[in-house]
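A single protein chain has been omitted; all remaining protein chains appear in their positions.
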Amino acid sequence: MQANAESKSELNINDKIAKSKNQSTTIRGLKLLLQSKTGTIGFIIVICVVLVAIFAGVLAPHDPALNNLTATLKPPAWLDGGSWNYVLGTDNLGRDVLSRIIVGTRVSLLVGVFSVVLAGLIGLIIGIVAGYYGGIVDNILMRLVDSFLAIPSILFILVVLAVFEPSLLVLIIVIGLTNWVTYARIVRGEVLSIKEREYVKASKSIGTKSSEIMLVHVLPNIVSSFIVISALSVATTIILEASLSFLGLGIQPPDVSWGAMLTDGRNYLATNWWLATFPGLAITITVLGIIFLGDWLRDVLDPKTQVNQKGGAK
Amino acid sequence: MSVVEVKEKTNNYLLQIEGLKKHFPVSTTIFGKTKQTLKAVDGIDLYLKKGETLGIVGESGCGKSTTGNTILRLIEPTEGKIIFEGEDLVKLSKKKMQEIRKDIQMIFQDPFSSLNPRMKVFDIIAEPLRTHGVAKGKGLEDMVYELIETVGLDRSLAKRFPHEFSGGQRQRIGIARAIALKPKLIICDEPVSALDVSIQAQILNLLLDLQRKFDLTFIFIGHGIPAVKYISDRIAVMYMGEVVEMTTKEKLFSETKHPYTKGLISAVPIPDPKLRDKTERVIIENDIPDQLNLPEGCRFYSRCPFGTERCKVEKPKLNEISNEHYVACHYPLN
Partner (left out) sequence: MVEKLLEVKNLYTHFFTEQGVIPSVNGVSFSVNKGEIVGIVGESGCGKSVTSLSILQLIDKPGKIVNGEVLFNGEDLIKLNEKQIKKIRGNRISMIFQEPLTSLNPVFTVGNQISEAIRIHQKVNKQQAKDKAIEMLRKVGIPNPEKQYYSFPHLLSGGMRQRVMIAMALSCNPELLIADEPTTALDVTIQAQILSLMKNLIEELQTSIIIITHDLGVVAEMVDRVVVMYGGEIVEQASVYDLFENPRHPYTQGLLKSTPKVHELEYELESIDGNVPSPDNMPTGCKFHPRCPFAMDKCKEEDPSLLSVGNDSAIKCWLYQDRKVVQV
């Protein structure tokens, strides 16, 4: 009898939530996406950037490395002297800026995504192990992290890039190896707090193995903050890659990256502003898109976020 | 020899705790040597008969929750024996212990943090069954749904997440998880403290129903004396890591022997305004003394209205002063 009364009122109370709850995760995610304006914008930007990276070869109107000394430093099409042949103008060697940005998307995105994946994986594993087991294991791993933190990362990257020939792979590895410590620290901190939650204790009291507890109880509960940090980190990595290229240590010609374009354009900033401005804009828009998308991801991954009719996720 | 051991060793003891200690290092020197220890549990003896409920009461910091956690070895004891069905749990290997946990389950205080927010109710209740490989597939499903109904929830709620439930309902989910493996002993660690009054009664009655239905033995840890009194058969009163009095519920309230127990009971406000000024009161003065510098003699001495010189220097032992009535006091009350 009691059960009935309770369940009835429960159904009553959660009627609104129930409707949205019975939908699949995908539909719920999409609904949340539409609810959040920034999320929608971020999603669209990121999808576009990814598509551009994938189909760069088809989309680029010109060969990005092709010099055309008859058409150097042409302004964008809508300015005097510009032509629709080179929509965003050309650089000092007559290379099409638009094509270079399109092809450069690949490098920026590859470096951004994969070095974050690498750093994230290392950091996640080390952070979870250190946080969960504590004691000596934690001590050793965290001292390792500390010593990594003690080395200025830009110096480390410079040294490595001076020794090895800078290439896409080397860039990804070296950025990944310098960034994992941040993840390890954040993940460990999260694990430490989650470890003390009663549901972890409850699972232990049931007799669950440590490895299972980490997978079932700890990991899912840090994954949302982890993904959000990663999304932000993709953004900062794109900027880092740009800075390295700017220093001349990034991607080497004839490959193109947004950072390298910035470097090239620097000298012409006063006279031919479009050389540096458009790759800069590309970086800004992509980074913003990823950050917006990260916020949305956090909401989707939290089962507490409700889809509501009035708009605006809680 | 501990008090408990002197007692006839009948088979109906499900659990016997002898000289259990848990000391936490509080601060250490840079060389890793312990400077100060917090004696959270400091040599307690308890016993538990099959089918009964032993209440453990005491104020915050008395070691009652640590005791509960140590029994399951969620916290490793510093010293002592925990004999469960003739086997000393302290000596068991990790693997053996994990198997034993099937028989001893726990219900937690905070219904909000004791359920994983990212798991659905079904999976929360199924977890113990899966871990111990009790059932899978359709069998598992049936068992989980039956458990959900046993604790008074509707099976249609199985696919929801914990945050969609109220405190009382979450506690029901926690109870369903605890009884899933048909354990012999359930340790209830303040299961109603965080709940509203009208919901507390629901949960207490649910626990009593389940006890009758499944022949469960409970250790009920609580700081609310009325609730502990309602549900328990016997009650142990703890103060600063020690058991100061342990007896049947009837005797504890009608023949209170320890001044602390007396003070604890009379501190509870009675929900009847007519008794406002009529009840005799033993007001316990002062705060709990510093737990890092325990006094040599009786730990209650600094707050006891009846303390003497002897209490200050000599520590009273837990003695059986009448059948099943244990008191640690030099001058038990009449």
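Note that the chains take the letters A and B in the order they are written out, and that residue 1 is the start of every chain.
Quick note on the criterion: a contact is a pair of C-beta atoms (placed from the backbone, for glycine too) under 8 Å apart; a residue touches a chain by one contact, two chains touch by 3 or more.
Model, not experiment: these values are computed from the prediction.
Here one chain is not drawn; of B:F24, B:F253 or B:F306, the residue touching it is B:F253. The chain that is not drawn here is touched, among residues B:I284, B:C298 or B:L318, by B:I284. Looking at B:S60, B:S93 or B:N334, the residue that reaches the missing chain in the full complex is B:S60. Considering the whole complex, the residue from B:V26, B:V268, B:L292 or B:V313 that touches the absent chain is B:V268. Per the touch definition above, the residue from B:T150, B:Q169 or B:T256 contacting the chain not shown is B:Q169. Where subunit B meets the missing chain, the touching residues are 59-60, 166-169, 196-202, 204-205, 223-227, 229-230, 249-250, 253-254, 263-276, 279, 281, 283-285, 287-288.
Keep this in mind: only the chains that are shown with their structure count from here on.
Considering their complex, residues 69, 72, 74, 97-102, 104-106, 108-110, 113-119, 127-128, 131-132, 149, 152-154, 156-157, 159-161, 163-166, 169, 174, 177, 181, 202 of subunit B touch subunit A. Contact residues on subunit A toward subunit B in their complex (touch as defined above): 2-4, 6-7, 10-11, 14, 17-18, 21-22, 197-199, 201-209, 212, 216-217, 220-221, 303-304.
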